[in-house]
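Notes follow the structure.
Of the protein chains in this complex, all but one are displayed in their positions.
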Amino acid sequence: MRDVLVLKITGKAFDEGSTLISRYVKLLKSMVSEYRLIVITGGGNTARKYISDARSLGISSNYWLDLIGIWVSRLNSLLITSSLQPYAYPKPAVSLEEVLEALSSHRVVAMGGLIPGQSTASTAIEVVEAVGAEKLYYFSAVGYAYDRDPAKYPDAKPLREVNASLLKKILEQKQLPGEYALIDEKALDLAIRSKILVQLISYREPEKLLDALRGENPGSLIHPA
Amino acid sequence: MRDVLVLKITGKAFDEGSTLISRYVKLLKSMVSEYRLIVITGGGNTARKYISDARSLGISSNYWLDLIGIWVSRLNSLLITSSLQPYAYPKPAVSLEEVLEALSSHRVVAMGGLIPGQSTASTAIEVVEAVGAEKLYYFSAVGYAYDRDPAKYPDAKPLREVNASLLKKILEQKQLPGEYALIDEKALDLAIRSKILVQLISYREPEKLLDALRGENPGSLIHPA
Amino acid sequence: MRDVLVLKITGKAFDEGSTLISRYVKLLKSMVSEYRLIVITGGGNTARKYISDARSLGISSNYWLDLIGIWVSRLNSLLITSSLQPYAYPKPAVSLEEVLEALSSHRVVAMGGLIPGQSTASTAIEVVEAVGAEKLYYFSAVGYAYDRDPAKYPDAKPLREVNASLLKKILEQKQLPGEYALIDEKALDLAIRSKILVQLISYREPEKLLDALRGENPGSLIHPA
Amino acid sequence: MRDVLVLKITGKAFDEGSTLISRYVKLLKSMVSEYRLIVITGGGNTARKYISDARSLGISSNYWLDLIGIWVSRLNSLLITSSLQPYAYPKPAVSLEEVLEALSSHRVVAMGGLIPGQSTASTAIEVVEAVGAEKLYYFSAVGYAYDRDPAKYPDAKPLREVNASLLKKILEQKQLPGEYALIDEKALDLAIRSKILVQLISYREPEKLLDALRGENPGSLIHPA
Amino acid sequence: MRDVLVLKITGKAFDEGSTLISRYVKLLKSMVSEYRLIVITGGGNTARKYISDARSLGISSNYWLDLIGIWVSRLNSLLITSSLQPYAYPKPAVSLEEVLEALSSHRVVAMGGLIPGQSTASTAIEVVEAVGAEKLYYFSAVGYAYDRDPAKYPDAKPLREVNASLLKKILEQKQLPGEYALIDEKALDLAIRSKILVQLISYREPEKLLDALRGENPGSLIHPA
Partner (left out) sequence: MRDVLVLKITGKAFDEGSTLISRYVKLLKSMVSEYRLIVITGGGNTARKYISDARSLGISSNYWLDLIGIWVSRLNSLLITSSLQPYAYPKPAVSLEEVLEALSSHRVVAMGGLIPGQSTASTAIEVVEAVGAEKLYYFSAVGYAYDRDPAKYPDAKPLREVNASLLKKILEQKQLPGEYALIDEKALDLAIRSKILVQLISYREPEKLLDALRGENPGSLIHPA
């Protein structure tokens, strides 16, 4: 499936009204005749708020907390789906089989997380694997992989190219609902096993996807090694 | 199904953190051994925010706007579902058949809206009809049916008992996503055809449900006539 | 979806053997290369007979009576589906999501009612809304909207153009299984909110659809106002 | 599953209004606390009428003709389902897996045919096999297996006990939609392989089931040999 | 559906590593642009082994033994499905409706058995009937229909053309899980009722399909008479 692009958009893109999302929508619309598009959306602040409310209600099970986050990520994906009618598969795909099936008769498939216990980053890599693509375009909050967590270390340096195995060591992984880090170990391991490149791009600059498609590296490139 | 209670909770109950919801949860937990419970939740502010964002993205189709609202109402229902484990059916029911089926092996079923083009109030009445119950306990923002819209007329008077056909005339109906009124015409018509009583209760006082179960009227009672 | 036509056919068309249906089938076949077609069928006499038998069995629940009517309407739709192979989606669609999904890879989708508590007329308007069309072609028993019930008043006058809000007042609505009126309030309300035109055509003259497509009005035109 | 009874009711029982069906319903209600019940219904005249209409529409595919018959048999099963609320699984089961699953939390499961190309008699035997029962109670138009087709030979003699392999030879099998004979070869073969007894009872005398449960033979008994 | 070919491949083709299967895969790949292909696979030795293990575990129900065989046949079909990506429907079809639906947007659909109590041969004929094709290409262990069971009688003579009704008499039918014969009665009856030709071809020579498509008879031809 040469013409299939897989994109992951951080949930943070949905946190600030429609201005930013409308740029994604515009971009995707311009690409829909040339590419088939799979868009995996994160949960963002709404997910964090709901998970926090759930904790206050006494829910401590990570299964349920993750599931709530997944439903928010699906809700975010509906904004993409409804904006890209009639090209988009009319509901959030909830399994990899459904992604494959939906792709056979739709130009666009949007979706959130698939299963409690794994981040939307891992989900995105699994989608790349399932459709036989080679690269994940990953719109993240930070836009680059850094040599240290940039939220904690103002002097962290961006790594324009980095091996997945090195990044695994750099990232301080959390596995808690709503707090998965930039990209988790499992996602990186899957990328390595299936030789999938991850192109990081700042979520504030969706249009840089076009640069990436021209062969440039507008953020960080994570190599499956 | 004598022991089945059907409750509708306005989405506004989910707008203010977990304090209010935790009172609902506590109440429902105390009742779960005596009653089987079906809880229909509204969308509240989160629905209104997402619908508003969707409009800004250029989505004008009421189908898609309603669907987004429905997904938020389902997300709200998940807070109930996860709080009432292991008694609650583990996902939001999405059809009346699923409600009936779920009820055969679970003490609690929580759900949001079912289909674009109708309010969660209509959905709730349909559920009452499907399970063969006689009454809907309806936790609404205002707690009473008034002789005029209380949001606009500070001197509106609460009606402790009112016929559905009269209330139809009082209510100024809107049919727009996120803006269904107290209870819409369709819901009232269905209540009339199936002789279903609607007990309004203020959403800020969930515990008044116990008064209602003792035969009192802690809000307004809408008669199917 | 400019090329999508939504048609509602009264269940009465299925009451008199295959002669009339075969004209619908011939018409639809001639259009299938130019248009994608969604056909919503009613229940007709078979529905009324089954609902009457159910009542005699002591079933008083409107949920179950409506559901039986819905299953008959789906059975009727199967005659359309099987006649239009291999163009038609191979089963009755049972949700709006399924309609959208089926339409992405089929020229024809046939279906009956969707949910107890609403007429196939409301269902048809919801379908129009969901697929983003602008008009419903409505093959009804009477062919026109009249200023009074023509079954009771022989001197009732046909209204060639009429506003939905006026028609709501004219129609004496029943909401009982098997006895939904020409077009119910809810359908008209939905038509108004989504600016959908309803073109009434006599069910005895399916070919007049072609006139309607040429811009004529071969029955009554209901305006969403 | 010792307490599970499997019953097949000929579609003809649904041809004459509700009088006869109401006797089945009364009987089943009286048994529901003692037994779990699976009821397979045939299509009867409504099936034959719809299949005939379909043929007139030019449909010659046995797949579609059978499928239409199956949908009518499911419609008939809904009369049983709705009459036995809240004990009955709320929809017609459409696969053997669904039968097993439904039976785990419901006292009654009603259903029609499962798959084009096989009679509801074969379906009924498969159900007996799937639930691990030993006998099928088979309410047929004739009540007995005869040594010749009783519709053609007025002097045909009833066989009170007969081996399935002998009956296979007696019956002139038709395999056409709507015209499956008393019990088809496939059903008899399945009965033999799984050692299932078939108790024929006249469909006009549902109450004779009670005699059969007391060990009597109120019709013909077909032995799996 | 003129361009649809239906193929049944005996489970034995999956018993000897990948060499033989890879010839099927190569053949199917070469045909996928010209034809839509439905491939029904049998269970082979793996099915027989699992069924035998199940018997040793004390499972005597033919429902469960057949179901285990069906799951193995689906597993075999996955080898075809995964080899023919992205053309193949991404999962084994499990109902005739799913076959029809899958075929509307995929060049290839692979599947195993559908329902306990019938062979994959019957399943294959039902598929031919459902898609409206005229012929089944049947890759069997023996390649010809013989006048006697060739496994028992070394001097059995191949019948290059034979009527289905004659073959019914020749075949000694077994109806046990894992031991369905060349082609069972039910399959032959269905072929007769729907006028379906069965072209037998030796499973060791998949390429002979091309001869058959040129109008030759590279094995035995079973006529629906």
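As written, the chain order gives the labels A, B, C, D and E, with residue 1 at the start of each chain.
Throughout what follows, a residue touches a chain if its C-beta (ideal position, glycine included) is under 8 Å from a C-beta of that chain, and two chains touch if they have at least 3 such contacts.
The structure displayed is predicted, hence computed values, not measured ones.
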Among E:Ser61, E:Asn163, E:Ser202 or E:Asn217, residue touching the chain not depicted: E:Ser61
Candidate in contact with the missing chain, chosen from A:Leu7, A:Leu20, A:Leu37 or A:Leu96: A:Leu96
Hidden partner chain, residues of chain B it touches: 85-86, 89-91, 104-106
Where the unshown chain meets chain D, residue by residue: 1, 97, 100-101, 104-105, 131-132
Positions on chain A contacted by the hidden chain, ascending: 61-63, 95-96, 114-118, 122, 125-126, 129-130, 132, 173, 175-176, 185-186, 189-190, 192-194
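Quick note on the criterion: only the chains that are shown with their structure count from here on.
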Counterpart interface for A-B, drawn from C-D, B-C or C-E and sharing over half of its contact pairs: C-D
Between D-E and B-D, the pair with more C-beta contacts: D-E
Chain B residues counted as touching two or more neighbouring chains: 61, 132
